[in-house]
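Worksheet: the structure to be examined is printed underneath.
Here the complex is missing a single protein chain, while all its other protein chains stay put.
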Amino acid sequence: MALFEAHRLHKRFGRRVVLEDISLAFADGRISGIMGPNGAGKTTCFNVLTGRYAPDRGRVVLDGRDIAGKKPHEIARLGVSRSFQMMNLFDEYTARENVAMALPAMRGRGFQMARAAAGIGEIRDAADAALERVGLAGRGDAIAKALSYGERRALEIGVALAAAPRILFLDEPTSGLGTEATARLAELIRRLKGSLAMVLIEHDMRFLFELADEVSVIHWGQVIARGTPDELRRNPWVQRSNLGKLA
Amino acid sequence: MDLLAALLPHLVNGVSLGLLFALIALGFMLIVGVMEQINLAHGSLFALGAYAAFVVMAGQLPLPADLLAQWKQVPAGWRYVAALVAAPIVAGGAGMLLELCLRRTYGKDVLYGLLFTFGAALVIEELIRILFGTRDYVLPLPRGIGGGFVFLDLIYSTYRVYAGLFALGAIALLWLFLERTPYGAIIKAGAHDSEMVRALGINLTRLRLWVFAFGTALAGIAGVILAPIWGIRPHMGVDAVVPAFLVIVLGGIGSFWGAVAAGLMVGMVVGLSGAYASEWSLLSMYLLLIAVVTFRARGLLGKRSVLEV
Partner (left out) sequence: MTGRTAPPADRDQARLFPPAMLAALVFFASVPLWIRGVGLYEYIGVEIMIWATYALAYNLTLGQTGLPSFGHGAYFGVGAYAFGLAQHGIAENLWLCLLVAVAAAALAGAAVAAFISHRRGIYFAFMTIAFGQVFWFVAVKWHSVTGGEDGLLKIRRLPVDLGVAAFDVSGNEAFYWLVFAAFALVATGLWRLVNSPFGRVLRAIKQNEARASFVGYDVWLYKFTAFTLSAGLSGFAGALFAQAQQSAFPDVMSLHWSGIVVMMVLVGGGLVSFWGPVVGVAVYFVSRDVIGAATTTWMLWFGLMFMALVLFQPEGIAGAWRHWLARARARLAAAGR
């Protein structure tokens, strides 16, 4: 059984059906990709999987445990972490404070009221280590909103990783990044591979096909194709939609 | 039957009160709905309208003595009509001034608009105190709408009926204006999609100015209508803005019929609870709001709004 599975998810907003009978499985230590045209329901899918919306029907199973309908913070505490398409940071906090917020050690201390957060060396060290991992060593004291676009993207992933997740969902991590930053991100993901499950929504097919072990194509709220990058390159829909050429 | 007979006056009272609450809320609703601004000075402009009406009716105008004497000879009915015209002009003019300042806060957190208008409310109330003192005034009324009449062995206030009908008329006119005129179409478009208004080549800045003026002018009219019922005093603004805000939240922000329904509902609840515990009847409207909004976050008929952040 895979680490994370979605069984027959349905989600509608008003009359609009956004997800229709979607089933997905993500194995531990592997990289999975999700692709599809804009408005196909990819981000909604992430939102249902990570608890922002409850599915109307279907199950979401993490390690044999049904987590559908649980609150985002409960799902996060079970080891599910995510980044957002629109950047989502604590803008007034420093980079270090941003990653510190996600550390399990900080979460456990959330209701400590009598001790200075800045004085807890354990958290400071863990936060610096998390920053170093995404190439932000030495930027810990910079305010998040003053960072460059690429640095903010990296910080976003740093926050998601600082939670020590078992599965990491990344929503279009390369969007807006230049070639060099994209290459660095690919390297980071490759380095992380094996230590946790990763799921990527991505428009950059070259990036996705290079990294992913398996890719699912979502269209009209359904999974219309699934396979290894090689299999998908031969898939008629992927070819017809011009996405295949890029890969 | 006995119960119904006993409740009838309270029901009538509730309906007329409900229409009046809706009348107070109309301008507030327009501004919230179209501009997503909470105008906490709404009540103060309502008070300003009431004072303006008093000045016109009682002939306390800054005019030369002979002109003033002539004005006082004009029949009360005509003076009342003049008051009904002057009040919205005064309130709307003050509203325009407010909007000219308020526009600096557009695009920021709506709380800034709320705070700014809270400050404006304090200032206007204080201005009224300076100009008129803290005493109560009574708005003189033309004979036709004063007094009372007997119906089914009970005495009703003629003015209450008149005010209720006036409110009904104002609601209907506003609805016709919004639904049946090109101006209404533009305002409604602005309520849902300011991009589209811009795309249509409409000057959004000017649209907002006029919507604000129009909404505050409606507050002024409501002030004239409510003045004989609540009395004219500096504090009357707070007495008006709280129910207005309540009706809007209860009805659902941006919903015309929601506001009307909520106004009636609040009026009925206050009227009927007044039958049993008159001291406590106003409490029921807050409890009603809390009960409804706890279960329906957007009120009775509300749609999703930018205000939800």
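Remarks
Chains here go by letter, A and B, matching the order in which they are written, and residues are numbered from 1 within each.
Quick note on the criterion: contacts are C-beta pairs under 8 Å (C-beta built on N, C-alpha and C of every residue); 3 or more make two chains touch, one makes a residue touch a chain.
A quick note: this is a predicted structure, and the numbers were derived from the prediction, not measured.
From the set A:35, A:60, A:102 or A:157, the residue in touch with the chain omitted from the display is A:102, counting the whole complex. Checked against the hidden chain, the listed residues A:50, A:182, A:216 or A:235 yield one contact partner: A:50.
Of the listed positions A:16, A:65 or A:115, the one in contact with the omitted chain in the full complex is A:115. As for the chain not pictured, it touches chain A at residues 50, 52, 71-74, 76-77, 81-82, 84, 88-93, 97, 100-102, 104, 106-107, 109-120, 128, 137-138, 141, 159, 163. Within the entire complex, the positions of chain B that touch the omitted partner chain are 38, 101, 104-105, 108, 110-112, 114-116, 118-120, 122-123, 126-127, 129-130, 238, 242, 245-246, 249, 279-280, 282-283, 286-287, 289-290, 293-294, 297, 307-309.
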